[in-house]
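What you see is the complex with one protein chain gone and the rest in place.
So, chain A:
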Amino acid sequence: MENRTDKNSYTILFAIAMVVIVGALLAFTASSLKPKITENQRIEKQQNILYAMGVNNNDESSASFVSTQEAADLFSKYIKKQLVIEGANVTENSEAYLIDVKKEQAKVKSGGVRRLPLFIGEKDGKTFYVAPIYGKGLWDAIWGYISLDENMVIQGAYFDHKGETPGLGANIKERFFMDDFIGEHVLNEAGNFAGVTVAKGNADPKNENKTDNEVDAIAGATITGDGVTAMIKSDLKLYKPYFDNLKNN
C-alpha cells in the first residue's frame, strides 16, 4: 500500500517546508527578544560586580543579588571608577563593565593588547578593586568577578557558569564555595603572584588558613574546580602590575 507521505517528492517538500518554518520561527524569536535579553545580561553584570564587593541580598545560606530594579542605581552609587588597563595606560571608561573578557582574551592570541577592565568600588569607607575573570569548566565557559583590596587579598568572589553539571560543577556559584575565597591571599609570602588553588585533599576544610593560597574543592567537580584555579591564575595575574603601582605611589 503506497502512502502519499512515502513519496520522495513529498518527503523533500516536507523537509524544505519544515526547515523554512522552523528556521523563520527561531530567527523571529531570537531577533525580537534580543534587546530584552541583552538588557538582562547588562543588568546581571552590574549585579555580579556588586555581589563581588559585598553589595547583595544574601541571607544566611543562599546567594542573592540586589534586585534588578535597584541594580543600576546601586551600581552608580557604589562603583566610583571604572578603569580600562591597556598595557601601561590606565583610562577611565564608564562602560568598562561591558567589555567582553572572552573577546579580549582572544585578542592576545592574534597578537593584540588585551584591555583589562577594573572596577573600583567603595563601601563603608573601604575600597574594593573588582576584576572579571573568564575560563573553561568541564562542559562550557565559566567566569566570575573577584574583589580585592590594595594588597590583593580577596574580599569577595562571584562565580558563574554556562553549563556545568547541576549538583556538582554547578555548585561553584553556591555560597559554601564562593565564601571560602573571602580573605584568601592571592600573593604568596614572598609577595609573588600565586593565585588561589581549588585543592582536593585540602588539609584545611574549614578554610582557617587564609595565606595557604588554597580553598577546599567540591567533591565530584574536579575539572570545574581546576578551571576556577586556572582562570584565577591566568586572569588575575595580569592585574598585579597595577597593584604594584598602587603601592609604590
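One rule holds in what follows: a residue touches a chain if its C-beta (ideal position, glycine included) is under 8 Å from a C-beta of that chain, and two chains touch if they have at least 3 such contacts; residues count from 1.
Here is the rule we use: contacts and distances are computed from a predicted model.
Participant: Going by UniProt, what is the name of the one chain that was not included in the view, given "Na(+)-translocating NADH-quinone reductase subunit D", "RNA polymerase sigma factor", "2Fe-2S iron-sulfur cluster-binding protein" or "FAD:protein FMN transferase"?
Facilitator: When "Na(+)-translocating NADH-quinone reductase subunit D", "RNA polymerase sigma factor", "2Fe-2S iron-sulfur cluster-binding protein" or "FAD:protein FMN transferase" are compared with UniProt, the left-out chain turns out to be "Na(+)-translocating NADH-quinone reductase subunit D".
Participant: Touching the left-out chain: which of A:Gly112, A:Pro205 or A:Pro241?
Facilitator: Spelled out, the listed residue whose C-beta touches the missing chain is A:Pro205.
Participant: Quick one: which of A:Val66, A:Ala170 or A:Leu236 touches the chain that's been left out?
Facilitator: Touching the chain that is not displayed is residue A:Ala170.
Participant: So that we can see where the missing chain sits, which residues of chain A does it touch?
Facilitator: 3, 5-6, 10-11, 14-15, 18, 22, 25-26, 29-30, 33, 36-37, 40, 44, 61-62, 68, 161-168, 170, 205-206, 219-220
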